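The complex appears here without one of its protein chains, the remainder shown in place.
The block that comes next holds chain A.
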Amino acid sequence: MQASDRFNINSQLEHLQAKYVGTGHADLNRFEWAVNIQRDSYASYIGHYPLLAYFAIAENESIGRERYNFMQKMLLPCGLAPEREED
């Protein structure tokens, strides 16, 4: 990388992206990515009221309960993290 490139937007792009929760990087593993996907999904279900209503009807639950459930599931959406293999 040249000296001039060091300060342009491209080199900062990754840094900028890293500020957001849910973005990934080259060392992300399957578990971490899946956690992000799950949380995004739950957030999305909760955020769209019609969808929440749909789930409520399908599961025969109240909408509030559904919302609560989804929120709870966001805590550990994929269960505990697997043991890291030594590398």
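As a working rule, a contact is a pair of C-beta atoms (placed from the backbone, for glycine too) under 8 Å apart; a residue touches a chain by one contact, two chains touch by 3 or more; residues count from 1.
Here is the rule we go by: contacts and distances are computed from a predicted model.
Of the candidates "TOG domain-containing protein", "Core domain-containing protein", "Proteasome subunit alpha type" or "DNA 5'-3' helicase", the chain left out of this view carries the UniProt protein name "TOG domain-containing protein". Although one chain is not displayed, chain A still touches it through residues 3, 5, 8-10, 13-14, 17, 20, 22-26, 28, 30-31, 33-34, 37-38, 40-41, 44-45, 47-48, 50-51, 53-55, 57-59, 77-80, 82.
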